[in-house]
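Quick one: the structure is below, and I'll ask about it shortly.
Just one protein chain is left out here, and the rest sit where they should.
Letters are used for the chains, namely A, B and C, taken in the order the chains are written, and counting of residues starts over at 1 for each.
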Amino acid sequence: MTADKTTNKAKKTVFKEVRAPPLEGWPQIKGYSFEEEFSFDKFLKSYLTTGFQATQLGIAIEIAKEMQKEQAKIFLAFTSNMGTSGVREQISYLTKHKKVHTMVTSVGAIEEDIIKCLKPFVLGDFRASGKMLREQGINRTGNIFIPNDRYAFFEHFMNSFLQRLYELQKQTKQIIGIKEFVYELGHEMELQKLEKKEESFTYWAYKNKLPFFCPALLDGSVGDMIYFFKKNNPSFKIDTSDYIVQLTDLALDSEKMAILALGGSVPKHAVANAALFRDGADYAIYINTGLEMEGSNAGAPIDEAISWGKIKAEAKSVKVEAEATLVFALFVAGAFRK
Amino acid sequence: MTADKTTNKAKKTVFKEVRAPPLEGWPQIKGYSFEEEFSFDKFLKSYLTTGFQATQLGIAIEIAKEMQKEQAKIFLAFTSNMGTSGVREQISYLTKHKKVHTMVTSVGAIEEDIIKCLKPFVLGDFRASGKMLREQGINRTGNIFIPNDRYAFFEHFMNSFLQRLYELQKQTKQIIGIKEFVYELGHEMELQKLEKKEESFTYWAYKNKLPFFCPALLDGSVGDMIYFFKKNNPSFKIDTSDYIVQLTDLALDSEKMAILALGGSVPKHAVANAALFRDGADYAIYINTGLEMEGSNAGAPIDEAISWGKIKAEAKSVKVEAEATLVFALFVAGAFRK
Amino acid sequence: MTADKTTNKAKKTVFKEVRAPPLEGWPQIKGYSFEEEFSFDKFLKSYLTTGFQATQLGIAIEIAKEMQKEQAKIFLAFTSNMGTSGVREQISYLTKHKKVHTMVTSVGAIEEDIIKCLKPFVLGDFRASGKMLREQGINRTGNIFIPNDRYAFFEHFMNSFLQRLYELQKQTKQIIGIKEFVYELGHEMELQKLEKKEESFTYWAYKNKLPFFCPALLDGSVGDMIYFFKKNNPSFKIDTSDYIVQLTDLALDSEKMAILALGGSVPKHAVANAALFRDGADYAIYINTGLEMEGSNAGAPIDEAISWGKIKAEAKSVKVEAEATLVFALFVAGAFRK
Partner (left out) sequence: MTADKTTNKAKKTVFKEVRAPPLEGWPQIKGYSFEEEFSFDKFLKSYLTTGFQATQLGIAIEIAKEMQKEQAKIFLAFTSNMGTSGVREQISYLTKHKKVHTMVTSVGAIEEDIIKCLKPFVLGDFRASGKMLREQGINRTGNIFIPNDRYAFFEHFMNSFLQRLYELQKQTKQIIGIKEFVYELGHEMELQKLEKKEESFTYWAYKNKLPFFCPALLDGSVGDMIYFFKKNNPSFKIDTSDYIVQLTDLALDSEKMAILALGGSVPKHAVANAALFRDGADYAIYINTGLEMEGSNAGAPIDEAISWGKIKAEAKSVKVEAEATLVFALFVAGAFRK
């Protein structure tokens, strides 16, 4: 080819013509402009047209509004670190005002939610030396410090609790299930008159009788306490089979079902699995940092869940790829604020 | 400052002198060179001096060799996707030859390990449409396709199994625990004479009497089967409290304890939590893609676990930040090959 | 050891005593509570005590306020996708109001900033088929669609521009440098009377005479245009050596220097490298998703830059691990709003 011909051919591909319908009506990319007087509502709306994950968050807010309007039952799944961080306050808000209907979590979230009613967690540093912290009795979760005396307080709380449950078992000859165990934890907060109990989502789930599940109930400090308790009381038992029936039936009985999943792990999986029985959820919002490329449940995107029948192909759904502390308060502000 | 002075000052900082001890004896960065005749052993060794995650993998291999030499008890934790992928074959190898001593996993790994003895999983595509796949009855996990008939085979397997367990419960008046449930699954593979059972780590754990735990036992297809089973047999129960005693005691009874954790989620946490009771593991290898920045258990690095007393400050430990299918076969080749 | 002794020992480690100073005065972890009437200022402040990346963002806002109070020269580095997305509007705001002082970017950001003055970008979808889009002449960047006719408009803009520069080269016998090239792009927007030019940061950098660098000036559509232009005018040249002197001298001449880097790539590196000559920046804020584990410039954390002398050890600094569209508007709202 001559040089000119090559150049002309190259121009054709570089300046390839648009054959698409004109896209005139499509939303334009435009971020929030600080030129005008600040308006939080406009600020929030601007996420939708900012592109990338801001748009995903904007879509999540729209979907969450629709979920509520359509009176879908919202199944909130969240991992332990949500309880560790200040996302806890937003979950408590949603629980107190019954803005979510069923909850599934990791036990770390529950125990930390209760501990915070006894003693606070404090701001630390990602780069603090593990060795030095251990010597001082300070546990680190990311940049959050949890002095270890919190667990002595928690042991005290749990010992009365487990004693009460064990008496109940002996009386009724019934083995307690997971949902009932979590419910009784909320009840115990009332019995022990924890002063700050109204900051707790475990308490509000109990108070509002929201079904609250924790499939891996012993995988945390709760398990540690039960370890010590069972050393003296080996016949104390906890049934893990009833919850699957209860959780699944809640999904089956929801006219419309919505998934709101913060983080991955068991909570995200448990809620999606329950949705399978009803041929998929009608709405789904994922907020996590999991990667699809590794084939993990944590990183599995919406479209993968559709292949399994866990989310309907026609569901309104979105994944926000974000660390939840950065976006969950914004999300609640946009979708659930009074 | 004059221009010259500025330049001189700049030179001082740009060419800042080295005050460190000469570093002469330190290992030099050098990747594998393909100039010489290929040697797999040299190839593997070269990882140690390649830098970045290759070095982390090289260190992991060294640590794993030492674990074995020191006869540490190896606690292998792995998530469900390890069973989905070909990492399963390496786990089966380690289990068959008793190269690991205690295992903790997500139930997805166990059920997929069993299903693969009935029917294979096949190579698919990350980008396949979820909607289309659902219509065809094909489930997608990453780029792996699992036609849904696999679950009908699995239901058949599980129904006999659950019937047998239920009879046992009625006879003995004992409620089965999680470790025993998993053990009986291996036993069932023998009873049902699954032809390919020797490819399965669930089978070898049973055969070799390796304690094998699954804290969230019902969070998967096993749970689905139990849902249907319990609809007709509501009094069938599974205890989740004994495993925490068994797992913790195994950690306490190990003279030296080593953690080998693939992926995050409950398995990684359960093993590290057990190690807390003995004031930390002596060795720890993490292979996962979790991010420290989000404060999740999945992303928690070694140093965070040290602050909790789950890994000893002086432990030999390393985190390989990698998707496991890329590195686990190399790791086994380097550390566990005959 | 007897069982009792073992249990006691285990209790000691599980309930390890706190030897740390009481931490009483430390900030407590507390997320925003929606119970009270909504206040955006309290909402923003709550980030600091929410933990994980929310805290990092809160710290970034505090540092950015201090930068300004201390009249540090702010070097803003940003990658191409910031121009693609609505982050552009915030950069324009900062540039228009001279809230940043020197800018470094990838050429994609500049060309897209100009193109948006001609024709908008629109909201698309991450999962749209590349093949189908190509057939229709629509380019995709994440979930943003850029119909290809935008590049025909841009070619028109650039042709007059390059012709003008070339005349200048012939007249003055001077080869234009990178900073001057970018400056003249802003000038050209004025000459061609682009109606929406006041939305553009390239225009405001020109108007406000803010030094604006683009080390890889030809790595984008600008390069494509120059390719075609040089086919007819091979003697047209652009010097890439002067910018390094100008950028470095700006760092050397700043009494206090602050780095504000969005994304990784050349812009982040160029600004940090300039800071090396003055023995490090006094303030540094990184907002990106880069991973330290791979040894890349993109993922290099603050502490790595300290080892190189690019950031002072005592600098106020933070890395927010986040996709910028999620947090940059919040950051500007907190630190730079009128």
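By definition in this document, a contact is a pair of C-beta atoms (placed from the backbone, for glycine too) under 8 Å apart; a residue touches a chain by one contact, two chains touch by 3 or more.
All figures in this text were calculated on a predicted structure; none of them were measured in a lab.
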- request: Give me the visible chains that the unshown chain touches, in label order.
  value: A, B, C
- prompt: For the full complex, which residue in B:S46, B:S129 or B:Q246 touches the chain that was left out?
  reply: B:S46
Statement: Of C:S39, C:S129 or C:N159, the residue that touches the missing chain is C:S129
Message: One chain isn't shown here. Among A:I59, A:L94, A:I176 or A:L291, which residue touches it?
response: A:L291
Task: Looking beyond the chains shown, say which of A:K73, A:R134, A:R278 or A:K316 touches the absent one.
output: A:R278
Residues belonging to chain A that touch the chain removed from view: 6, 10, 13-14, 16, 51-53, 56, 248, 252, 276-280, 291, 293-295, 309, 321
Message: If the hidden chain were put back, which residues of chain C would touch it?
response: 79-81, 84-85, 106, 108, 126, 128-131, 133-134, 138-144, 175, 178, 215-220, 223-224, 226-227, 230-231, 234, 236-245, 248, 263-266, 269-270, 273, 276-277, 289, 291-298, 300, 302-309, 313, 323-325
Statement: Residue positions on chain B contacting the omitted chain are 3, 7, 10-11, 14-20, 23, 26-35, 38, 40, 43, 46-57, 81, 84-90, 92-93, 116, 120-123, 127, 134-138, 142-145, 147-149, 151-152, 155, 224, 228, 231, 303, 321-323, 325-327, 329-330, 332-333, 336-338
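Quick note on the criterion: only the chains that are shown with their structure count from here on.
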Query: What topology does the chain touch graph have (line, ring, star, complete, other)?
result: complete
Innermost chain, where centres are averages of C-alpha coordinates: A
Statement: In whole angstrom, the CA-centroid distance of chain A from chain B equals 24
- request: State, to the nearest whole Å, the distance from the C-alpha centre of chain A to the C-alpha centre of chain C.
  value: 30
- line: Where chain B touches two or more other chains simultaneously, the residues are 248, 276-277, 291, 293-295, 309
